[in-house]
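Taken from a larger complex, these chains appear in their original positions, while the remainder are omitted.
We call the chains A and B, going by the order they appear; numbering starts again at 1 in every chain.
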Amino acid sequence: METFLYEHTVQYYETDKMDCVHHSNYIRWFEEARTFLLDKLGFGYFKMEENGVMSPVLRVEAEYKTMARYGDTAQIEVSADNYTGTRITFVYDIRARLPELCAALGKRIIVLSERMVGRCP
Amino acid sequence: METFLYEHTVQYYETDKMDCVHHSNYIRWFEEARTFLLDKLGFGYFKMEENGVMSPVLRVEAEYKTMARYGDTAQIEVSADNYTGTRITFVYDIRARLPELCAALGKRIIVLSERMVGRCP
């Protein structure tokens, strides 16, 4: 399974008063990385739409090992996995570059995974 | 011009690392308050949609006198003003309840205004 690397520069508006990126925003980065992967594989949004393919997200799972902070460029490894014909799972691995960690948590690596479905009508 | 009062409880995800509500979120509160006003006046979204009325925002102006913080319930006074037949201006006044102010700014009252257009095709 091929893995793609997508980079996201943390924006000020993505932080919260805990001084880290708000946990809901990683779910949005998943989407950015998934779009990037699908484009690279020739299954961009508009091509899928033309073919009548909808791709609602069915399930999200995320484990927060630490949080990214303002000034970080998050590196997101994304791959597609476990394609069943009607469902496809995407797996993500987010790492932040800067050595500073959010005080609340001890480990460096953020690992997140998400599952979504692509359905053909 | 009748004024309506709409209340918005500040959410954690609306704050940023400056410990205040991120300035982009007030633009969203405008929309909440405008929707509230239009509902009260019997011009709710679905009624307008049925009548083919689109209401894209044409112009936004906001002055930030201070910032709301987590724990505040923002009180938003909203009124419709200056209706020209194709355009309507909404005026907003946002006040936060708590005495704590964001350190960066000195005054208590936030005043914001926004203009939008409602067009009949």
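Throughout what follows, a residue touches a chain if its C-beta (ideal position, glycine included) is under 8 Å from a C-beta of that chain, and two chains touch if they have at least 3 such contacts.
Fair warning: this is a prediction, and the values are worked out from it, not measured in the lab.
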item	value
Full complex, copies of the single sequence (shown: 2)	4
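Definition applied: only the chains that are shown with their structure count from here on.
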item	value
Distance from the mean Cα position of chain B to that of chain A, given in whole angstrom	32
Complex contacts: residues of chain B adjacent to chain A	12-13, 15-17, 19, 22, 24, 70
